[in-house]
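First the structure, which I've put down as structure tokens, then a few questions once you've had a look.
Removed: one protein chain of the complex. Kept in place: all other protein chains.
Chain nomenclature is as follows: A, B and C, assigned in order of appearance, with residue numbering initiated at 1 for each chain independently.
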Amino acid sequence: MVRLHQVTKHFPGRARPALKDVSFRVAPREFLFLNGPSGAGKTTLLRLLYGADFPTSGTVTVGKADLGRLSGRKLPRLRRRVGVIFQDFRLVPRRDVFENVALALRVAGGRGKSLVERVEKTLAMVELLDKADARADTLSGGEQQRVAVARALVGRPALLLADEPTGNLDPDNGRRVMQLLADFHARGATVMVATHDPGLLAQAGGARVLHLRDGRLEESP
Amino acid sequence: MVRLHQVTKHFPGRARPALKDVSFRVAPREFLFLNGPSGAGKTTLLRLLYGADFPTSGTVTVGKADLGRLSGRKLPRLRRRVGVIFQDFRLVPRRDVFENVALALRVAGGRGKSLVERVEKTLAMVELLDKADARADTLSGGEQQRVAVARALVGRPALLLADEPTGNLDPDNGRRVMQLLADFHARGATVMVATHDPGLLAQAGGARVLHLRDGRLEESP
Amino acid sequence: MSRRGARQGALYRAVRQMRENPWLTSVAVSTLTVALAIVGAYLTLVLNLDTAGRRLTTGAALMVVLHDDVSPSDGASLAREIIHWPQVVRARFVSRGEALARFRRQLGPHAGLLDGLGANPLPNAVEVELTPGIDGTETVVPRLAKLVQVAEVVTSRPWLNRLEQAMTVMGRLALAVGGLLFLGVVLLSTNTVRLAVYLRRDELEIMDLVGASTDYVRVPFVLEALLQALLAAGLASLLLWALLGLLGAPAELPLGVRLSEILRLPPQVPVVLAGVGALAGVLGGMLGVGRVLRNQVRR
Partner (left out) sequence: MSRRGARQGALYRAVRQMRENPWLTSVAVSTLTVALAIVGAYLTLVLNLDTAGRRLTTGAALMVVLHDDVSPSDGASLAREIIHWPQVVRARFVSRGEALARFRRQLGPHAGLLDGLGANPLPNAVEVELTPGIDGTETVVPRLAKLVQVAEVVTSRPWLNRLEQAMTVMGRLALAVGGLLFLGVVLLSTNTVRLAVYLRRDELEIMDLVGASTDYVRVPFVLEALLQALLAAGLASLLLWALLGLLGAPAELPLGVRLSEILRLPPQVPVVLAGVGALAGVLGGMLGVGRVLRNQVRR
């Protein structure tokens, strides 16, 4: 499903590369943790997978698409099949919660009753149905994070990239979100979760864990 | 140092108040946790303490200042004596790390060698001295959070308000930041930490904990 | 709820984002209105002065001097003939006696000097007035000159030539100034729209990140810019029309041009304004969105 081959990412003005010679594969339907301390390169790696950035060298493949060679028109189509929970949420501040979640369906042409039902069902899963009409910029940190989770899940993507999906959540809500991801995985999706929280790794029992440190991979022992 | 008296905060368009009849005092040099699940009202409460918002009813006193009666000119002066770690960091994206931290000193007229030394010392404490020249918008989530911590500490405020100061940090860095807050407290500051993370409460042994739930206070048992 | 299931086409989204940012919309529309009103005022003046000028240099009177042997009745019938020519509005026979009386009036205080004249030195003539807007030099004048009864066709050419030359210079100048003004206003409007798009770059980025096609992102912004530009063009036309009504005192300028003729909104103006506005809006929208989306990838 996902393949990185000798990926190195250098940012201009930075002495050390954010990613150095990273190679790994993620099988379809796999559940993978990307663990590592602050600044290890987790977010940078995920960004490469949805074409928000490109590696300095090496190749990144998602599904059958080589992201380095993807034409500008095909990138949106790829992104619709990849759900992303952004570390900084990336909600549309002036839009209400419903529309923020619906956005992921609308860009793919979704509408009608089925759209309303799916959005509401997903909001119920993150316990935000009562806030459907609230503007995103009036939400608390944890509420925003759950909206971000709902938006990533609502389109039932084949690949889910979650960047620190529980960083702003209390233990209860955090557990609930991790359970959602696990259910999602059980229904056939490939899931990658970037986190600095060892607690999460413990929660999701047998999943494979990749350890990043200073941009280098240290496969789980 | 801080006194809330029957504070209620209603947001327009919301059925339930974000804060309901909240009263408590924080003594000078106290270390206080504000704990509660997502949406409990922690951020809302802190915002009242630095005049970013005002209660619908009740009074908020910080030091000798009644925040509801504070003239527009005195608010900046109060804010310079209150250090805030914002949940969403609030860094100036185009400015480098040094300037983001120095900002807290410059608004109070700081400059010269003493400014440079203090900023660099504080950056060293959060282990970001090597990133002093990096623009804030190129930092990882955890790096940004540590810059936010440094900016709140650099002015040595009498009152420190930390909103989820470790949400984006790995355990090592999180511990280090909590240690910084503890040191700061030991040197005479009043510290209030809002968090949803019970792990933090455990770390900081004997501190007092206020539990917020749906805007109501449940004093620690 | 019903709205939530609807399609939310580009137009719907364009209108929604205008309503979500009323301040931004009002700043953009007011800026565009002022810019377009300036172009409109310029166009109004140039078009109307051109019309006035054209009337001056073309709707002129010709004096057709007849041979001495042409009788007054022959002259009168010649006038009746000429009046049926297509380019001619009026043709009137003026006898030598009538001409002398008029000359006397024209001399005013110095009229006394005609008293000593033995015989009337003036000829019989036909005064011809051409249709306004027609330049008779090429067609009417040669045709008149060829008539057997005609001795000479006197036009106000020498004076008109100077006026026409001046008008050519002014016309070229007006064209240059107009071109620059046009470019300037397109730049102004484009900049405004680009700023407004840039202000919402976060929103654009998010749509891009969740898989919106470039067109899905771009079209509402371009439509929004277009709507604002058309609204502004309408407002600018109204503004101009009201202003011209206020200023259009019935004063008379030299050369018989009436002020109220200059201060009238030519019907082309609203159309041109809408065109300029639309062009600027589309340009600004495309450039603005393009810039944001390009930047987004580079971060």
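Throughout what follows, contacts are C-beta pairs under 8 Å (C-beta built on N, C-alpha and C of every residue); 3 or more make two chains touch, one makes a residue touch a chain.
Bear in mind that the values here come from a model prediction, so they are computed numbers and not experimental data.
Every shown chain that the unseen chain touches in the whole complex is listed here: B, C.
When the omitted chain is restored, the residue from C:27, C:76 or C:101 that touches it is C:27.
The chain that is not drawn here is touched, among residues B:1, B:65, B:116 or B:158, by B:116. The chain not shown here is touched by just one of C:15, C:199 or C:282, and that residue is C:199. Looking at C:6, C:145, C:180 or C:271, the residue that reaches the missing chain in the full complex is C:180. Residue B:104 is the one among B:19, B:32, B:48 or B:104 that touches the chain missing from this view.
One chain of the complex is left out; on subunit C, the residues touching it are 23-24, 27, 30-31, 34-35, 37-38, 41, 110, 112-114, 116-119, 121-122, 162-163, 165-166, 169-170, 173, 176-177, 180-181, 184-185, 187-188, 191-192, 194-196, 198-199, 243, 247, 249, 251-254, 259, 263, 291. Listed here are the subunit B residues that touch the chain not shown: 50-53, 72-73, 76-80, 82, 84, 86, 90-95, 98-99, 102-104, 106-108, 111-113, 115-116, 119, 151.
The working rule: only the chains that are shown with their structure count from here on.
Once CA atoms are averaged chain by chain and compared with the all-protein CA average, the nearest chain turns out to be A. Chain centres here are C-alpha means, and the one lying farthest from subunit C is B.
By C-beta pair count, the most extensively touching chains are A-B.
Taking each chain's centre as the average of its CA atoms, subunit A and subunit B sit 29 Å apart.
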